[in-house]
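With one protein chain removed, the remaining protein chains of the complex are shown where they sit.
Letters A and B mark the chains in the order given here, with residues in each chain numbered from 1 onward.
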Amino acid sequence: MAATEHAPVAAAPGAAPARRPSRLFRNISAKIASIPMVMIALVIFVGCTLWTVLYSFTKSGMLPRLQFVGLDQYDRLWSTAKWWVSIQNLAIYGVLSMILTMVLGFFLATLLDRKVRGEDVFRTIFLYPFALSFIVTGLAWQWILNPEHGIQGVVRSMGWESFAFDPLNNRDIVIYGILIAGIWQGTGLVMCIMLAGLRGIDEDIWKAARVDGIATWKTYTHVIIPMMRPVFVTTLVLVASGIIKLYDLVVAQTGGGPGGASEVPAKYVYDSMFGAQNLGQGFAASAMMLLTVVIILIPWAYLEFGGKKRG
Amino acid sequence: MAEPATLGAVAAVDAVKERTGGVGYLEGPRGGRPRRFLTTHNVVLYGTLLIVSAYFLLPLWVMLVTSFKTMDEIRMGNIFAPPTEFTVFPWIKAWSQACTGINCDGLSRGFWNSVYILVPSVVVSIAVASVSGYTLANWRFKGSEAIFTILIMGAFIPYQVMIYPISILLGKIGLFGSLWGLVLVHTIFGMPLNVLLFRNYFSSVPEELFKAARVDGAGFWGIFFRIMLPMSLPIFVVSMIIQITGIWNDFLFGVIYTSNERYPMTVQLNNIVNSVQGVKEYNVNMAATLLTGLVPLTVYFASGKLFVRGIAAGAVKG
Partner (left out) sequence: MKLTTSLLGATALCAMAATAAQAVELEVTHWWTSGGEANAVSKLADAWNATGNTWVDGAIAGGGDTARPIMISRILGGDPMDAFQFNHGRQAEELIEAGLLLDLTDVAEAQGWKDLVNPSSLLDACTYEGRIYCAPINIHSWQWMWLNNKVYTDLGLAVPTNWQEFVDTADEVRAAGKVPLAMGGQPWQQAGAFTVMSVALAGQDIYLAVNRDKDEAVAAGPEYAAVFEAAAQAREFAQGSNVQDWNQATNMVITGAAGAQIMGDWAQGEFALANMTAGTDYSCLPGLGVNQVLDAGGDAFYFPKQDDPEIEAAQKELAALLLAPETQVAFNAAKGSLPVRGDVDLGTVNDCTKKGLDLLAAGNVLPAGTTLLSPDTNQQVNDLMTEFWTTDMSAADAQARYADIIANAD
């Protein structure tokens, strides 16, 4: 739906017919309105990223310092066990969180879309975790998963003596304990966005599908989901950006433990920058994270925008 | 189908109606078809919703009961059990007595500061993001897609990394420590996701609508205010939910880019929950978190009506 195809209407300067208005002035309101966005994108996001990458080649400690050391910080980064553990954890958490949040969110949205009684109540129940600060939700889940006072303790006291459910003290599965809390926190918003998307779909489509005799679940998979593509892209970005930035929940629930088994990259960055007072190292880690994002996003951007323009 | 007049005439001489005074069977029953509530469909639907709700409500339950217990009971007892000695003291302490350094007036100290920060930040960030999304969807220009991709990448930058460069920038333009500096920061970090939301939503508005409006002579702002806004209430609600939650719960920006007197409520919350030494009063911590979460929660509940199906449908069909 590009407006650039149309002849300039109201935006053209009132010129004599002989002079063609320059392309710069076409849609000038739009261009002026987009100045904040362009400034933010270029000055802040690009600018700060370049600044970060620049200083990742320095030996900055607590304050940024232009003392170049080449690839030293990267060398150290890739030989630190903590960093490897973080990446692994993020991969596991990322894949599972993405799948489970999207599936559960979509599923709940479809349920609520059906003119359910008490929709307000249910929607608030699924969404409220998003309102609470990570600090105490991490603590609450830490307690729920506590072996003596939480679920394991309660189930054992009810008779099942050998019931074991102690993810937070087990190095191998602690990331799943964090996953439980993460999904709890994030599904509500995904559900909300999907619900808004579902609500935007014309009733007539449903009626037509019913008239044609298509089964409900088929309507979802073959008709509705393809129509909701932009919504899915939005939630994908939402969930993915939340995954990469995962920090507060880990700090609150396990503090990175036990023994560093639940470290994540964002925490590595924060700890390096402010705990170890080693900005250079923190920036190197961020640069690696950004590189990964760029590698994934560039092909997507090319697919989305490079080919034929779609509305 | 018989004409209403004819029907009425027939009903007028309806024998049943004359005898009983009720509605004649020629007119048929009124109202919707009565349905049984406990159909299999409903049982499965509500059953699933209830089970999932239990998973979501569990931590809230733990937080609530803990916030009404005394510390002794917490040390001894089961975290799921309701309080045996019910007390509202933790709530009172969290709101008005918890200490933040030498100021022992709890969360109330920061409440109005949070509001003062919240309102302009939400308004500005949503305004800028919605207009930007609209521009990207309907008024593309050369390079706009590249800008959009940059914004999306911006969503993936951990914000701790940006703190120092932004501090330097704000210092240079003289906004460091002022309210508008903080509003700017919130707008910046709200851009990626909200622009994405709005752009995708506006993209899904049928092109005919837009073309028709342009033929009618409407310009950039005209179309935005008269066509796009009225039909995008649900997406504004979602964006508002995201922004209000993010800005209300924000701690790091609120503490770095303001001054002492303007510290938001989250600073007191952090001080209550994260004190390095001293006794951890879990009941007060839980009460404090619930109190802090009340504002976003109220917003969520109140946003219900705006999700009703038909707002978008009506405008599109017409």
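The definition used in the following text is that a contact is a pair of C-beta atoms (placed from the backbone, for glycine too) under 8 Å apart; a residue touches a chain by one contact, two chains touch by 3 or more.
Because the structure is a prediction, the values reported are computed rather than measured.
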Residue among A:S34, A:T124, A:Q185 or A:N278 touching the omitted chain: A:N278
Contact with the hidden chain (one of A:L63, A:M158, A:V211 or A:L303): A:L63
Selected from B:C99, B:V123 or B:A213 as touching the chain missing from the view: B:C99
Sites on subunit B contacted by the missing partner chain, in the whole complex: 75, 99-104, 160, 163-164, 167-168, 170-171, 176-177, 252, 255-257, 259-260, 263, 267, 270-280
Absent-chain interface as seen on subunit A, which is shown: 61-63, 81-82, 142, 146-148, 169, 171, 254-261, 271-278, 281
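By our rule, only the chains that are shown with their structure count from here on.
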Of subunit B, residues touching subunit A in the complex: 45-46, 48-49, 52-53, 55-60, 62-63, 78-80, 128, 131-132, 134-141, 144-145, 147, 149-162, 164-166, 169, 187-188, 191-193, 195-197, 200-201, 203-204, 207, 210, 214, 217-221, 234-235, 237-238, 241-242, 245, 249, 251, 266, 269-270, 273-274, 282, 285-286, 288-290, 292-293, 296-297, 300-301, 304, 307-309, 311-313, 316-317
Subunit B contact footprint on subunit A (complex, rising order): 1-4, 6, 9-11, 27, 29-31, 33-34, 36-38, 40-49, 51-52, 64, 104, 108, 111-114, 116, 119-120, 122-133, 135-137, 139-141, 143-144, 146, 149-150, 153-154, 184, 188-189, 192-193, 195-196, 199-200, 202-204, 230-231, 233-234, 237-238, 240-241, 244-245, 247, 265-266, 269-270, 273-274, 279, 282-283, 286, 289-290, 293-294, 297, 301, 304-305, 311
